[in-house]
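Note that one protein chain of the assembly has been removed; the remaining protein chains are unaltered in position.
And then chain A:
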Amino acid sequence: MLDKTLTFILIGIIAIVGNWIGYGVSPIDALPGMMIIAAITILGYAIEKIVPLKIPVVIWVSVIALFVTSAIFPWQQTIVDATTQINFMALATPILAYAGLSFGKDLKEFKKLGWRIVVVSLFVYTGTFLLATLIAEIGFRLTGQFK
């Protein structure tokens, strides 16, 4: 748990710097929001550890974040104002950097694959995105939402 907490602090610092370079938000303005986001995440992991149900941590983290920013939470506005300072794109950049740095790991396995599976994988990923988009679009046109 301690190493995870320290890791979140490190990533948080990296994201704050990225948020500063990319979106011009000064680190001082961004710090409270980043601390809240890190605290929500750490709390999510803590609850997952304590509660003896097989509920994945992604659900706990989402539920806590939703709760503290929903209208029923007394300090909703303060938390929303603080976390708005962190652009979600700035937070995703370090994530994709870690993804990039793990690229070489699977390259050996990839070279063993045939061309067929590569073609199929592109159709699989295209399909899940396009069909969901298409159904959502039909749904919105029928219900008249989001014109």
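To be clear about the criterion, a contact is a pair of C-beta atoms (placed from the backbone, for glycine too) under 8 Å apart; a residue touches a chain by one contact, two chains touch by 3 or more; residues count from 1.
By our rule, contacts and distances are computed from a predicted model.
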| query | Can you pick, from "MFS family permease", "Bifunctional protein PyrR", "ATP-binding protein" or "STAS domain-containing protein", the UniProt name of the chain not shown? | reply | "MFS family permease"
| Positions on chain A where the hidden chain makes contact | 3-4, 6-8, 10-12, 14-15, 17-18, 21-22, 36-38, 40-41, 44-45, 56-59, 61-71, 73, 76, 79-80, 83, 86, 88-110, 113-114, 116-137, 139-140, 143, 145-146
